[in-house]
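Please see the structure below; I have some questions.
Note that this complex is displayed minus one protein chain, with the remaining chains in position.
== subunit A ==
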Amino acid sequence: METSNRELQAAEYLERHRIKELVSYLTSALLFFRPEKPREYLISLLERLRIAKVTGVAFPFFMDNSNIVAMFEMMDSSGRGTISFVQYKEALKTLGLCTEDGDLKDDGHIITLDKFKEEVNKRMKEIWSAF
């Protein structure tokens, strides 16, 4: 079925403003915190985002530092301080920070906690700057 012009336009709009990631973030926040009044909570989240974008204050990330460390430790079962490239890619996919095409290169170096943290933060910033 050939996609019409408007459909392509809509898909491109979603990509440009990273709407999918935004909606995913909002839904996750809602289901995780389960506020009494979902609408008001959503409005407050969006307001914070808006202000953060305007003033350049740090974005309220869903996964903060301690979560990233915890995730790394879960994957690094033997406690060596490193994870394999495959695990690293899978983790990024789970977080929604890396598409299937895998624009990561396996440069033969092992992935340490710092590199993992740095990569996650970098990608998050990229996404949030589009809002």
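Keep this in mind: a contact is a pair of C-beta atoms (placed from the backbone, for glycine too) under 8 Å apart; a residue touches a chain by one contact, two chains touch by 3 or more; residues count from 1.
Going forward, contacts and distances are computed from a predicted model.
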The complex's invisible chain, by UniProt name, from "ER membrane protein complex subunit 10", "Adenylate kinase 8", "N-acyl-aromatic-L-amino acid amidohydrolase" or "Cytosolic Fe-S cluster assembly factor nubp2": "Adenylate kinase 8"
Contact footprint on subunit A, counting only the chain that is left out: 9-10, 13-14, 17, 19, 22-23, 26-27, 30-32, 34, 38-39, 42-43, 46-47, 49-50, 53, 131
